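Step one of this worksheet: look at the structure below.
Only a single protein chain was left out; the remaining protein chains are all shown in position.
Just so it is clear, A and B label the chains in written order, and each chain counts residues from 1 on its own.
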Amino acid sequence: MTADDVILQVKGLTAGYGAAPVLQEVDLTVRAGTIAAVLGANGAGKTTLLRTLSGLVRPSGGEIVYGGQPLRDVPVEQLVRRGMAHVPEGRGVVAELTVDENLRLGGLWRRDREDAAKALTEVYELFEPLAQRRRSAGHQLSGGERQMLALGRALVARPKLLLLDEPSLGLAPRVIAQIMALLRQLRDSTGLTVLLVEQNVRSALSVADEAVVMSLGRIVTATSADRLRDDEELRHAYLGF
Amino acid sequence: MDRFVFLTFDGLSKGAVLAAFALALVLIWRAARIVNFAQGAMAVAAAYAGYSVTSATGSYWLGFAAALVGGLLIGVVVERAVMRFVDHSSPLSEVIVALGLVLVVQAVLGMVYGNEFLPAGTPFSRNALSVGDVPLLSRYDLFVFGAVLLVLLGLALLFTRTSVGLRMRASAFAPEVSRLLGVNVGGMLTLGWALASAVGALAALLVIPTELGLHPHAMDLVFVSAFTAAVVGGLDSPPGAVVGGLTVGLILSYVSGYLGSDVTPMAVLVLLLAVLLVRPGGLFSSTVARQA
Partner (left out) sequence: MSEQTITPAAPAAAPAPAPKRSVALPGFLSGSTLLRHLVLAVLAGVLLFLLTQQLDPFRNFQLATVAAYLCATAGLTLLVGMNGQLSLGHGALMAVGAYTVALAQNAFADKGITGNQVLPLSLALGVLVTMAAGAVIGLAAARLRGPYLAGVTLAVAVAVPAATVTFDETFNSEQGLSVAVEPPPLSLGLYFPNERWQAWVALTGALLTMLLLANLVRSRVGRNLRAVRDDEVAARLAGIHVGRTQVLAFVVSAASAGLGGGLMALLAQSVSPGAFSLTLSLFLLMAVVIGGLGSLSGAVWGAVLLVALPDLTHDSAQLVSLSPAVAQRLEGNLPLAVFGLTLIVVMIAAPGGVQGLLRRIGARVRRRAPAR
């Protein structure tokens, strides 16, 4: 593992809301072109970890190094320009805007208008249902369509690192499988790195290369996804099944 | 009958101005969920700036442009220097701070220009043109309609056709998500205040010559009427603000024409109460927007 390989390095990260810290001394290393699953019980701090990485929560201690550079005091809106895209929990589709507007919003910051338009077309090709509902408002979409929209909007930015918070929430198994397959395909074809927060452990481990398990704001184990999947003892200890 | 026709056109002309002013209120409400109680005072300040430039140069149009630019700047300053720091968890604090601004702005204007009415000129005649022998509209009324229409069209295009408009709408509806998508939400908010303040300034420029003249309190009643107009249309709806403005303008014109102008404040109060109690969301409220 060379240093170039590492796209995201988190050291001793502590963060929270108000006085009480939620994240405590979190260490995490993510290699470029891999999918890392973040697992853990409700309230373990997974969402908080992603929100801290993308700058929505201010860390009270520790360091985040992204693409070789520390992220101290980089404003949230700058991160997408550096290739970090965050699909928030609950998806964050803007309900009042149309599908087309939501998607365009994902590429507005880009200088390369031509490629932004191309990316938009690709997303429409990738997600057929969205292409048929371009003019529908966000609040008229089904849960699955919203997930496609949120994911597609992130892809319009052609990110290097994708932070995905529970993409499977409320979706049918078949759709979940499609999304996981898509992530794997993007990793293999474009070298995309994904930090995947999931409650759906089996699906997540089916695509992930690495896995970390969080509990009470700490990372309690970090290992390869294969090992967590196959080692019953380990699984039992950290995931309870 | 002639009187009715005259009052109708007069009301529409007043209503156009109220519509613009109400639209300015709606703009800020949509962008920041704040009813800007300082908007009247801010608009008057911009109008005074225009007055100064007009007196210095002798040109109405230079003053007009100065007032609009002044309006933009005042909006920027108010948002950046004051409103940004207000605790938004309680609507009380926003209203109270805006009222503090009203006092400061009006006091400063009083100190600089004095508390007398200053004459405000018009670029066109205010004598009504007649069709047959019925006096209908003055050239100035036509100018008012044209200016307001231009602003409406401009804003509609800005919000629906440009990427800046898309950014502004997204920031208003979903600030956090917008930031994640690279939108400078703070900048959009400032821009919203600046635009609204400039539209308010335009309304003040248009209405002040038709009333007693320039005065620190010149927009007090206009503000209340425009607020009523915005409420009639639903604070969330720009088209509602326009229809609300015209409606309130007509009603006020009839009331002051048939009952006397001193009754208008009372009529505004009654109208406002009636709308709020019967249809609190306004006539054009969009309920979908509140689901997210």
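Points worth noting:
By definition in this document, a contact is a pair of C-beta atoms (placed from the backbone, for glycine too) under 8 Å apart; a residue touches a chain by one contact, two chains touch by 3 or more.
Quick caveat, the model's predicted, so the values are computed rather than measured.
The chain not shown here is in contact, across the full complex, with B. Set against the missing chain, the residues B:Ala16, B:Leu72, B:Leu214 or B:Leu272 yield one that touches it, B:Leu272. When the missing chain is restored to the complex, the residue among B:Ala20, B:Ala47 or B:Val97 that touches it is B:Val97. Contact residues of subunit B toward the unshown chain are 34-35, 37, 82, 85-87, 90-97, 99-108, 110-111, 114-115, 217, 220-221, 223-224, 227-228, 231, 235, 260, 262-266, 268-269, 272-273, 276-277, 280.
Just so we're on the same page, only the chains that are shown with their structure count from here on.
The distance from the centre of subunit A to the centre of subunit B, with each centre set as the mean of the Cα atoms, comes to 44 Å. Put simply, subunit B touches subunit A in their complex at residues 163, 166-167, 169-170, 173-174, 176-185, 288-289, 291-292. Subunit A meets subunit B in the complex at residues 54, 56, 76-81, 85-86, 88, 92, 94-97, 101, 104-106, 108-109, 137-139, 153, 157.
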